[in-house]
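Every protein chain but one is kept in place in this view of the complex.
Up next, chain A:
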Amino acid sequence: MSSPSVERKAASGGPGFLKRSQPRYGEKAIKVLLLAASLVSVLTTVGIVIALIPPAGEFFGKVSFGEFITGTNWAPLFKPPHFGVLPLVGGTLMVTLVALLVSVPLGLGAAIYLSEYAHPRVRTIFKPILEVLAGIPTVVYGFFALKAITPLLQDIWPAGEGPQVFNALAAGFVMGVMIIPTIASLAEDSMNAVPRALRDGAFALGSSRMQVSTRVVFPAALSGIVAAVVLGISRALGETMIVAVAAGGRPNLSFNPLEGMQTMTAFIAAAGIGDLPTGSTGYQTIFAVGALLFVMTLVMNLVSIRLVRKYREVYE
């Protein structure tokens, strides 16, 4: 690090023993090796793009992009096939919406409690519980949604037919609980980054703890909170196993969360199980839908990364 200056001093007639005895190629080689390891992650992104673009390109050679993005009928294996992706997008957005209605209030409530109210000992109990919740495999969440939550909803449903066996409501609810730890931990981080002085000032002016939480800490941490929610949206859009198990496999453009509907991820999984031959249109649909999903989550992730950077810049 500081070796060049040492070398210069030695060369200009200083004490000779400070001069490096050898050029240390080993150090350079190690640095190159380490850089190579971190380039693997860049290559992963490049690999994803290379995996997606050629088959998706071939797909859009056969099906016009306009038909794909505005069509309301998704039936790729029917004769004649239809390639309107809107039912899959609609299913994804419906499940995501239900998940957010659960996870945003509960996640932010948990974050405010842990950051502003909880005794340190209470935090050491609840934070690991949230970690466990985040560590449960999503196929287990899907199982619970299908076998426990849906029958429960059907039992307690007050009027009408109630949820179908596969439905967006149970899948979305369980997905919402799954996302609570994501939103809670990122939002809590950003609330913790708000300087103590802001809270003390508000308390000194006679504010209650609720007023401090909602009118001082919450607005001050807003960029981090929005980042948490955006990251939650990204996780909901990309979640596969819960919806593959519990939301059904039928593309269905509907605004009724009690019906079954297929999401983009569930379609990709279902088509992938089929082991379709390379080059077939069915195989290419995986990549076309995958590319759309990748772009949607990429936008969310970049917004979230930008917002986190913003609150770090302000307070840290």
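As a convention for this text, a residue touches a chain if its C-beta (ideal position, glycine included) is under 8 Å from a C-beta of that chain, and two chains touch if they have at least 3 such contacts; residues count from 1.
The rule is simple: contacts and distances are computed from a predicted model.
A.B. asks: The complex lacks one chain in this depiction; which UniProt name from "Spermidine/putrescine ABC transporter ATP-binding protein", "Phosphate transport system permease protein PstA", "Acetolactate synthase" or "DNA-directed DNA polymerase" does that chain carry?
C.D. replies: "Phosphate transport system permease protein PstA"
A.B. asks: Check each of A:A168, A:L237 or A:M261 against the chain that is not shown and name the one that touches it.
C.D. replies: A:L237
A.B. asks: Which of these touches the unseen chain: A:A75, A:L101 or A:V140?
C.D. replies: A:V140
A.B. asks: Could you please point out the chain A residues that touch the chain left off the display?
C.D. replies: Looking at chain A, the ones touching the missing chain are residues 1-2, 24, 26-27, 30-31, 33-35, 37-42, 44-45, 47-48, 50-52, 55, 105-110, 112-114, 117, 126, 128-130, 132-133, 135-144, 146-148, 177, 180-181, 208-210, 213-214, 231, 234-235, 237-241, 244-245, 265, 268-269, 272-273, 275, 278, 286-287, 290, 293-294, 297-298, 300-302, 304-305.
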